[in-house]
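Have a look at this one before I ask anything.
A single protein chain has been omitted from the complex, and every remaining protein chain is retained in its original position.
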Amino acid sequence: MVLLAASVHESGFAQTEGRVQKGREIAFDRNKGNCLACHWVKGAELPGEVGPPLVAMGVRFPERAALRDQIWDASRRNPETLMPPYGRHGILTELEIDLLVDFVHTL
Amino acid sequence: MSGDAVSGDARQDRDDLVAFFAKRFPDVEFSDHANGAYALDEAKARQWREIEDFPPYEPMIDEGERLFNTAFSNGSGYAACFEHEGIGIKQRYPRFDPDTRQVVTLELAVNHCRELNGESPLSYTGEAITAITAYMAFTSRGQKFDISVPEGAESAFNQGKQFYYSRRGQLNFACSNCHLDAAGLRLRAEILSATIGHATHWPAYRFKWQELGGIHRRFAECNEQVGAVALDHQSEAYRNLEYFMTVMNNGMTLNGPSTRK
Partner (left out) sequence: MRMAWLLLILACAGPMEISGSADARTPEAHVAHNESVQTVIQTARQKFQQALKLDYAWRVTADLISEAEKRMAAGDTQGAHDAATRALLSAEASILQAEHESRVWRERLPKTATSNVKK
């Protein structure tokens, strides 16, 4: 029983790790999220400074949904934001946004 | 600046932008913005000045001079179409033509001249027109931009202005988002240049292109970068945009052709 619980936990962890890794690739891909053009992200070479650094995201966005909304269409909170509306304009698919949120939430 | 030739609104727009950037960059002289992003980044400016000592566009100026002085089949030439025989005049382009109620860029004027003389127009994406306008810009170096917005030109000016401040493309950026709101900040490794000074140095040799190109090629590139379908070179919308942007440079020194990253 203990063994079973441990293995379930491990595979869940591996799955989450896989999603975070995929989300990271989307964030760093110039033709996808291209987040580094504007944001500082840990481990990025030559990040931009147009947007705020992506740090303490779990604290800043305790609600995962609020972070997802911000990525989907940041203009709903601030009409003059410079951030592209990744969901509203179909820049990323809904699945890609979910993966991206998984990654950004770990920062 | 010939003050009263510029409509009050257009002059106010230009003065507002100058004031905005004077406040954002208190250490940068108005005239220095003609150097674009290099006015905001001393390290890159040093490298740039060294390149300008031996500029890669020089052969194109020579080629442009040769083409400019080659007679048409009817014996006439470009010089006959322009005031001061086409020498040192680019600081007054683009200009508004009250007869056609259109903005006439230097490229358009060159082709009008050809057609008046029975020659076929040059392609706006080809090398010849870039070379000719590069030579004409070169002969205008050091002159101050003096673009007028006469009565009747307000509509063209305002359309250019609207283009500049409107978001476009899937990525949803206006020219002003990057070059006004975010001017001076880094987009990855590149510092975003200020709105004023964007029209002084064309045609430009862009290292990314490895050749000289006109300002409309840059417009198209910018539009594509934000995911919009680019408009045609010398389309009415791009000519109006160039008109607005050049009026915003009134009082600045023409420094084309130049190199840009």
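Order of writing sets the chain letters: A and B. Residues in each chain are counted from 1.
Basically, a residue touches a chain if its C-beta (ideal position, glycine included) is under 8 Å from a C-beta of that chain, and two chains touch if they have at least 3 such contacts.
Remember, it's a predicted structure, so these values are computed and weren't measured experimentally.
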From B:17, B:110 or B:212, residue that would touch the chain that is not displayed: B:17
Selected residue (touches chain absent from view) among B:76, B:102, B:143 or B:176: B:176
Chain not shown: contacting residue from B:28, B:185 or B:231: B:231
Subunit A residues that touch the omitted chain in the full complex: 79-80, 88-90
Subunit B, residues in touch with the chain not shown (by the definition above): 12-13, 15-17, 19-20, 23, 162, 165-170, 172, 174, 176-177, 180-181, 224, 227-229, 231, 237
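In this text, only the chains that are shown with their structure count from here on.
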Centroid distance [mean C-alpha coordinates] between subunit B and subunit A, Å: 39
In the complex, subunit A residues that touch subunit B: 36-38, 46-50, 75, 80, 82, 84-85, 89-91
Touch list for subunit B against partner subunit A, complex: 170-173, 177-178, 181-182, 185-189, 192, 227
